[in-house]
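With one protein chain removed, the remaining protein chains of the complex are shown where they sit.
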Amino acid sequence: MLSLLSGLVGLGASRYRSLLRLVCFPLLGLSGLAAATGGLLVLTGDAVAAQLPLGLPWLPWSVRVDALSGFILLLIGVVVFAVAVFGPGYTREFLHGRHSLSALGVFTGLFVAGMQLVVIADDAFMFMVAWELMSLSSYFLVAFQHENAANRRAAFLYLLMAHVGGLAILLGYGVLAAFGGGFTFEAMRAAELPALWAGVAFALAFFGFGMKAGLVPLHAWLPEAHPVAPSHISALMSGVMLKVAIYGFVRVTFDLIGTLQVDWGVIVLLVGSVSALLGVLYAMQQTDIKRLLAYSSIENVGVIFMALGLAMIFLASGQPLLGSLGLIAALYHALNHAVFKSLLFLGAGAVIQQTHQHSLEHMGGLLKRLPYTGTFFLIGCLSIASLPPFNGFASEWLTLQTALQGVVLESGVLRIVIPVTAAMLALTAALGAMLFVRLYGIAFLGQPRTRQARQAHLPSFGMRAAQGLLAVLCLLLGVLPALAIDVMGAIPQSLGGLPEPGITGEGWLWLTPVSPAVASYSAPLVLLGLGLTWGLFYLLLHGRKEQPLRRVHPWDCGFGPLSPRMQYTATAFAQPVRRIFQPVWQLDEKVERLSDDKSSQLTGLRHQLLVTDRSWGLLYEPIGRWVLRAARRLALLQSGNIRTYLSYSFFTLLFLLWLIT
Amino acid sequence: MNALFATLLIPLLGTLLMAVVPRCRIAGWVNVAFAAATTAASIVLALEIFESGPLLSPGKFFYVDAFNVYLLVLTAFVATTTAIFSRPYMDHELAQGRVNNRRMRLYHAMYQGFLFTMLLALSTNNLGILWVALEGATLATVLLVSLYRTPESVEAAWKYFILCGVGIAQALFGTVLLYFAAASVLTSAEDGLLWTTLHGIAGQLDPTVMSIAFVFLLVGYGTKVGLVPLHNWLPDAHSEGPTPMSAVLSGLLLNVALYAVVRTKMLVDGALAAAPNVPQPQLAGYLMMAFGLLSFLVAGLFLHRQRDIKRMFSYSSIEHMGLMTFAFGLGGPLATFAALLHMTLHSLVKSAIFVTVGHATHIAGTQAIDKIRGLIRTQPTVGWGLLLGTAAIAGFPPFGLFVSEFLLLIATMQSWPWLTVVLLSGLAIAFAGLFRNIHPMVYGNQPEGQTPVKANMLPVYLHLLLALWFGLAIPAVLAQWFDQATQLIAGKGVL
Amino acid sequence: MADYLTLQGWLLALLQTALFVTAAPLLVGWLRLLKARLQNRSAPALTQPYRDLSKLFRKEVIVADTASPLFRAAPYVVFSATVVTAAVIPLLAVHLPTAAIADVIVLVGFLALARFFLALAGMDVGTAFGGMGSSREMTIASLAEPAMLMAIFTLTMTAQSSNISHAIDFLLAQGLVLRPSFMFALLALLLVAVAETGRIPVDNPTTHLELTMVHEAMILEYSGRHLALMEWAAQLKLMIYGVLIANIFFPWGIAVESTPTALLLGLAAITGKLMLLCVVLAVAETALAKMRLFRVPGYLNLAFLFALLGMLSHVILEVGA
Partner (left out) sequence: MNFAQFTLQEQGVVILAALVLFTSFSLLAQTRIIACIHAFAWQGALVAAATAMVALVAGQHHLYISALITFALKAVLIPWVLHRIVVKLQITREVETVVNPSLVLLAAAALVAFSYYVALPVEKLSTLATRNTIAISMAVVLLGMLMMVTRRQAITQVVGFMSIENGLFFAAVVSTHGMPMVVELGVAFDLLVATVIFGVFFFQIRQSIDSLDVDRLSRLAESTEEEEQQDNHG
């Protein structure tokens, strides 16, 4: 119930310009805390339900928080809290701008409230209202810095796709409601769907939620919209909103439809793995730091959906234990992604605030100038690159373990498909590591590439604190996954009584997804081992006479001083990958030779590279063209001639008369 | 009873007064006062109806039940708020020299006259008078469309006049046929056009005549509703007239015309359902669904290529009227409830949008979409009003139109599942069409020298707040009311 | 699980790890010796790597003035991660407690962690070489990793455990079974190992020619103890792959019980296996030339193909039968 209150608090966070930073963000923070505690209470206790005096006369909004909603609430709350700590410092730069801060405050509040309401909704109607509220308010936030035409375009695209997705979800609920005889989730749960209609409902839900979550090829809005919002909003969108979409998918498929089919799982698995791979490949070619992070969200959502697909396959083929394992893996990855992606977005926000640059090519050497942000960002990178002992690794490891259990399946085809997708996951993870080496190496290491990067200063305390909080969470969730997963154990139970997998059966030190004999992982011991070795060798090497370090210029091959321009660029770094996976992108590469007029000597080369998402040319543009062409054809009918109009009326009449006789 | 007469007489009086008194400086205020008085009277009337059930005047000339009383209130209310907006707007026009004092007089007189005809059309029991009133509404507004005397406005008015005139003539033929059908059943033909009488004997009316009559009525009143392909007058008339006129045309007149269609549909349904051996007992519903869907889709596509802001929103009106027509055609309590709700909310939101658009055109000095830029920067209240209004009209929650669209979709899902796909793609197309044009207008930097105008955004935010309220929770009184109307139309309620 | 988490087990594991770490330079020495012989050169001493390391440890540390703190931390991270990896792998005996800490996927994760920092360190100074090396290293690794995991999945699916210790146990218990899937997996893993440890034909550990180096380009700016740690880590990595291949595909001889005789036998067995493996590697390195960078994807695709074939033959030929 606390969470409900928090939603209203979020709503109230809408005061005036000067008050924004003083009132709005603390309120938001309170809301986050309330949501997190509420979520945690429910996760460890019982489900809570209530009805609100809102909604249709015969269908009041009903609210219910079970373990799954509690978990997502917790996730929302944590990120919202961090964002609230981050916000006051970050929005300082807008204070003297021409942007309406009250709009920012109102819509941030509404956005958060929308997300929280989606999660606690217990009927389709309220769900949809909250869902669209979330979409709409985040749309306004995307359009916040609207003097840029690209931002407007992004906002439009976002709203359009959100709307289409929302309509699909609505239709999916419609199918369920038609068979269940009511809009409450309870009625839907009880509905007995014929296989065909269940498939339709599933397909609609997958389409709608997948669109919001950014699955390829429905992802086009995501890399456009996420980067252009203010960074703390990007963090909320990437970190939390995508999780709300995943929540919706889990709620509808696992809970409401209930009886799953193997085919669905395979589809989800395949789409997920394609998204993961394409997401990371696209991210690899981005130079805009936030765009890169947005594409990486697509990758991670793909991973989450892979785990969900596995869970569905196992559940549908009578392996509930493994199904729960996949589900937990997916949700744990969702939580982890929320934490590290918001950390990274907040870090990107701090960097952008200090350098006023979005492109990696204009950064460099920031670790020295922003030591806190740099360190926390590194932790985020390590987590998202799924390296042990950070949290990203724990959840990806669980996903891989789930995949490895594919041997128990009857179908030989699945036994092949699942390991192949697991290998794709491995490829994704490896490319992800490369991606974040690139991001971190180019932006934070090396020498500053521009004056702005050289002059970056420490961001405000709140901003650092928020990042620090999330970084600590990354580490905690990575080192003590058993504790977190133990808390999550109630979730499968709440989804139609699935069994609780014994991941944490061996105590807090160990993760044992199936049994200790099959696989085990002890992150605390890993950390201990790493620390011990490090400490030992550090002592060995430094314990004796301290050798002084000598600082010199790096080796310049004898050509004179090194300049920042000699560094490897982000584009260059990704060149091998670009070449290997060439067909994935639509590449438009131009090399222009600049020559001197008189001597016709080569004075310079200009290299231009345009990397475009293939989905545009294959999917979106044709649809847009089709609509416009249809509109143009229709417009020919409306010629402006009144006699033509009269004849329409005339022939309509004649036609109808003919029709009825 | 007295409330009803007050409701009707106040605007009639207003018409005469405004027409007679020359050069009145406070005409705008008087206009507001009359409209407000009408609203008050209509609310009193509504409360009476709510307490004591349908009201039939002694001469059986007027009949007010749950269905039309709420439309009465809505009409009077929107007319009032629009009048509030119209005062500064028309002053601005006068200052700009686009109209002179004589035309202002005409404008105010016709404003009240239009209100009167609409209220008359809604409250009368006689289908003939309904026709007369609707034709009267056309006549009252046609001169207002050409108020600016530009070539475009004259052309628009001419088209409006001719197309609606012809259309409504067809409706009269339908009415004659109705009367004919009734006369062959009734002993005293005098009552043959009274809706109450007709409704009572609907089962005995000849199905063939009724279906022919319905075709004529549908085409006739459908022209006024703006159903594709009879809609051609609508965008012209809306875009060229003064903006307050567009607001009431879009928000109210279309409703009244649709009201007429629905009333006749009830009769035809009754006749066809009772008769044996009718090949298609739901003929009226099917026709309305087909027209509604066609209008909805075509208007949605047209939205994509608009260059004039008011024209664009008039296509949006066509789209929504199509949706309502579809919903009424679908029948059934849920769809009917949705249609009634949609009607109310569309009126509120669309008139709010037109009010905002009026201010926006004053700010930019033009109606051309590609000239209107950066509204949020220039005047945030107008910019946000337009943006929120558009979001509301596009069916985004928490605004009420979402609720009605949701209900409609669900109703469609129950009886025609495959049509939902069409509806959804239509909604998406229309939505994209609206926003692709709205975006550059509200966002971005303002052009040089663009300054705010004196705007009265009270009506806009009042309407939007109402729409928001209905979206979050329909007040119990109103829900009861809608439900009564639903019971009248669809036979049973949803509550 | 608790049955072998004994103090004795922990001690044994520590010992084994220490042995692993100290033996790594020896393996490299042996390999260099073999290669020199094969190429008709006079060979350095077997202990030459140790001498190199101790020299580096004693030398003064020079750090570029553009370097950030990460530059100095990286060698420790790389080395620790590699050591922890080594600790997980059964060298002499199975059923050691360290084996339970991490399964084979985590092992890949450790290596990735080391590589991550290595690549970052390469980019830290801000010269062109470092970035180039990092870019190439990460590209190769990201292609090698799926092939490696695919090969490993074949094994784990056969053994129904991704825990190396358990898998070896399982294979030992089965005795000698000729599995087609293992053949392919072995081939795949060999190819991957060559790529991952930076050997010819993918990389040349001895070159410092600007445009061809990969691993060396990243550690170009290191000196003194930092360089020593980096080199040592690289040597460890070679040994890790060697031991993995040797003990998984040819598990015989490894100690199942922790008695001194069994352990000694295990030591002898692994020494023999590694020596043989080095011979194979040395022959291959002598016979082959380093290939161009953009031939590497093809090479790794071959590895992936082998791994995939292994998987397919496992599913089709071995499970059904």
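Should a chain be cited, it is by its letter among A, B and C, assigned in written order, with residues numbered from 1 in that chain.
The working rule: a contact is a pair of C-beta atoms (placed from the backbone, for glycine too) under 8 Å apart; a residue touches a chain by one contact, two chains touch by 3 or more.
This is a predicted model, so every value here is computed, not measured.
Q: What are the shown chains that the omitted chain is in contact with?
A: Within the full complex, the chain not displayed touches A, B.
Q: May I ask which residue of B:I49, B:A66, B:M118 or B:L193 touches the chain that does not appear here?
A: Only one listed residue reaches the unshown chain, and that is B:L193.
Q: Among B:M90, B:M104 or B:A156, which residue is in contact with the omitted chain in the full complex?
A: B:A156
Q: For the chain that's not shown, point to the residue among B:F34, B:Y70 or B:Y179 touching it.
A: Of the listed residues, the one touching the omitted chain is B:Y179.
Q: If you put the missing chain back, which residues of chain A would it touch?
A: Interface with the chain not displayed, on the chain A side: 632-643, 646-647, 649-650, 653-654, 657-658, 661.
Q: Which parts of chain B face the unshown chain closely enough to count as touching?
A: Touching the missing chain: residues 126, 128-129, 131-132, 135-136, 139, 142-143, 146, 149-152, 154-159, 161-162, 165-166, 169-170, 172-173, 175-177, 179-181, 183-184, 189-190, 192-193, 206, 208-209, 212, 235-236, 239-240, 302, 305.
Here, only the chains that are shown with their structure count from here on.
Q: Count how many hops through touching chains it takes, at the least, to reach chain C starting from chain B.
A: The least step count works out to 2.
Q: If I count C-beta pairs in contact for every pair of chains, which pair wins?
A: So the pair of chains linked by the most contacts is A-C.
Q: Per the centroid of Cα atoms for each chain, what is the distance between chain B and chain C, given in Å?
A: Spacing between the chain centres: roughly 77 Å.
Q: Centroid from C-alpha atoms only, then distance chain A to chain C, rounded to Å. What do you get?
A: 35
Q: Round to the nearest whole Å and give the separation of the Cα centres of chain A and chain B.
A: The mean C-alpha positions of chain A and chain B differ by 44 Å.
Q: Multi-chain contacts only, two chains or more: what residues does chain B have there?
A: Chain B, residues with two or more chain partners: not present.
Q: Where on chain A is chain C touching in the complex?
A: Against chain C, chain A makes touches at 364-365, 367-368, 371, 374, 378, 382, 385-388, 393, 397, 400-401, 404, 406-407, 412, 415-416, 419-420, 422-424, 426-427, 429-431, 433-434, 436-438, 440-442, 444-447, 506, 510, 512, 516-522, 525-526, 529-531, 533-534, 537-538, 541, 547-557, 562, 564, 566-568, 572-577, 579-580.
Q: Taking the touch rule as given, give the residues of chain B at its contact with chain A in the complex, in rising order.
A: It is residues 158-159, 162-163, 166-167, 170, 211-212, 215-216, 218-219, 223, 229-230, 232-233, 283, 287, 298, 301-302, 304-305, 376-377, 380, 384, 387, 391, 394, 396-398, 402-403, 406-407, 409-410, 413-414, 417, 420-421, 424, 427-429, 431-433, 435-436, 439-440, 443-445, 471-474, 476, 479, 483, 494-495 of chain B that touch chain A.
Q: Of all residues in chain C, which touch chain A in the complex?
A: Interface residues on chain C, with respect to chain A: 1, 57, 60-70, 76-77, 79-81, 83-84, 87, 98, 100-103, 105-106, 108-110, 112-113, 115-116, 119-120, 122-128, 130-132, 134-136, 138-139, 141-150, 153-154, 156-157, 160-163, 166, 210, 220-221, 224-225, 229, 293-294, 297, 304, 307-308, 311-312, 315-316, 319-320.
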